[in-house]
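Report on the structure given below.
What you see is the complex with one protein chain gone and the rest in place.
Which chain is which? They are A and B, in the order written, and residues in each are numbered from 1.
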Amino acid sequence: MAFAKPLATLRSSTGIPTGRLAIWWVLASEVVIFGGLLGSYLMFRLGHPEWADAAAVTNVWIGAFNTFVLLTSSFTAVLGHQAAERGDGKQAAKFLFMTIGGAATFIMVKSYEWTTEILHGYTITANGFWAFYYTAAGLHAMHVIAGAVIMGFIAVDAWRGRELQRVELIGIYWHFVDVVWIFLFPLLYIAK
Amino acid sequence: MAEHNESHGHDHGHDAGHGDAHHVNYKRIYLTLLGLLVVSVAGPFFGILWLTLLTAFGIALVKANLVIQNFMHLKWEKRIMKWVLATSLVLMFLMFAGVSSDVMNHEGRNWENVAAQAAVERGIGGAEGEAEAIEVEPVEAGFSAQNTYNLVCATCHGRAGDGTGPAGAALDPQPANFTDPAFWAERDMERIVTVIRDGGAAVGRSPLMVGWSASFTPEQIQQLADHVATFRPSGE
Partner (left out) sequence: MADTAISVHHDEHHAHEHHGPQGILKYVWSTDHKMIAMQYLFTGMFMAVIGAFMAYVFRMQLAFPGISVPGYGQVSPGEYNALVTNHGSIMIFWVAMPVLIAAFGNYLIPLMIGADDMVFPRINRLSYQIFLLSVLILLASFFVPGGGFGGAWTAYPPLSAVGEYNQTNLGSSLWLLAVALEFVAFLLGGINFITTLMNSRAPGMKAYDIPLVCWFIVIASILFMLSVGPLIAGAVMLFFDQALGTGFYDPARGGDPILWQHLFWFFGHPEVYVVLFPAIGITIDVIATFARKKVFGYKLMLYTTVATGVLSFFVWAHHQFIAGIDPRMANIFTITTLLISVPIAELCFVIIATLYGGSIRFTTPMLWALAFMAEFLIGGVTGIFLGASGADIYFHDTYFVLAHFHYTFFPIAIIGTFAAFTYWFPKMFGRMMNDTLGKIHFWGTVIPFNFIFIPLFVLGIGGQHRRIYNYQHFPELAGEGMYTLREIATVSLLVMLAFQFVFFYNCITSWRKGKKAGKNPWNANTLEWTTESPPPHGNWPEGLPNVYRGPYEYGHPDRDEDYWPQNQPA
């Protein structure tokens, strides 16, 4: 199907390129989604000190490793952006593939972690803490997977030297996913 | 189509506020982030609560800020987008402020959240073993005729089956009284099942008794009928 970008997409009355403008608005809406969920969790957690017993079970080392993985993937994502700015599509794609690798690692570690926890009886219905744990981390994980898939498409395009400006955009989204985890980590693993 | 794609090569030239980006040392920021991660993991080992909270959340704020300003380049972004993001954050604080007085607290003026207070006192056992689910009457754990009767039928027919449920008070005719021998004198179990399933109108009685065939299976309706029969006064 022949699709041509309309002239509207190329205009920029604000000075911000259209794609980047849109991504910021996506992030604004995601802030209120995760903010609503984490805010609700915080209210319950602060009102239920006894949840500390349930939360003690989460493995801070796995959480820290996953944090390390996501931080690294953010690093490779921004390096990809740097390469795209130079016009080097192939290098940008390589960095994006590394980022996707980080995403995959994150998901695999999380699967292992969750499987272990579920087999020990810590299911989503076990109590309030675990309900929030799986919901919040699960929603985050879904965003990781979705982001990785879209990043794959952008990486393939970049490899062919096309639509390089999108490398920055998926990078911004990716950093947001990282930031959410930066807050989930202490909430669910450290200051339990 | 080709000409539109080519035009994106020009887009980089229009990234007006982006010139400074290349002066950021991404590697240094990354290593700083890792260092902060180590500190935040180490925090709890000192066992001081305020220190743990500081390292956990304070560092989270710092890390997030580093990522947002430097990796996302918000530092060099036009002001309008900073305002938009700040607004969404402020709204989250607003939501927390407005809701927490009801959800975080377990008592206030003229109200108490009894269930939550009990949960806090009870605590969650089994940190060292398997997690135990809080004992509650399972809602979805199979069909219980008694539970269903209490939920669905008792509002009219009463918990004791005597037709004095609160919703029945205004009805005319009054709901059936299962403890009345006269009720059972002219009815058999098949009739009870029919009325539960198809409603009062199906046997020429009041349509105020509705039919429940859409809500329960035949087996469940039979169990409900059996439960109704338990109200029957003995000796009949």
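Heads up, the rule we're going with is that contacts are C-beta pairs under 8 Å (C-beta built on N, C-alpha and C of every residue); 3 or more make two chains touch, one makes a residue touch a chain.
Values in this document were obtained by computation on a predicted structure and should not be read as measured data.
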Of the chains you can see, which ones touch the chain that is left out?
A, B
Any idea which of A:A64, A:I124 or A:I150 touches the chain not displayed?
A:I124
Considering the complete complex, identify which of B:A56, B:A116, B:C153 or B:A176 is in touch with the unshown chain.
B:A116
Extract the touching residues of chain B with respect to the undisplayed chain.
3, 7, 10, 14, 16, 78-80, 87-88, 91, 94-95, 98-99, 101-103, 105, 108-111, 113-116, 119, 134, 136-137, 139-140, 147-148, 151, 167, 170-171, 207-208, 210-211, 214-215
Residue list for chain A contacting the dropped chain reads 1-4, 6-16, 18, 21-22, 25-26, 28-37, 39-40, 43-44, 48, 124-125, 127-128, 131-132, 135, 139
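Here is the rule we go by: only the chains that are shown with their structure count from here on.
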Please compute the C-alpha centroid of chain A, do the same for chain B, then give the distance between them in whole Å.
24
Touching residues on chain A, where the partner in the complex is chain B
2-5, 10, 12, 14-17, 21, 24-25, 27-29, 31-32, 35-36, 39-40, 42-44, 46-51, 53-54, 56-57, 60, 64, 67-68, 71-72, 74-75, 77-79, 82, 85, 87, 120-122, 125-127, 129-130, 162-165, 171-172, 175-176, 178-179, 182-183, 185-186, 190-191
Quick check on the complex: what are the chain B residues that touch chain A?
1, 4-5, 7-8, 11-12, 14-18, 21-22, 26-27, 30, 33-34, 37, 40-41, 43-44, 52-53, 55-57, 59-60, 63-64, 67-68, 70-73, 77-78, 80-81, 84-85, 87-89, 91-92, 95-96, 99-100, 103-106, 116, 119-120, 122-127, 130-134
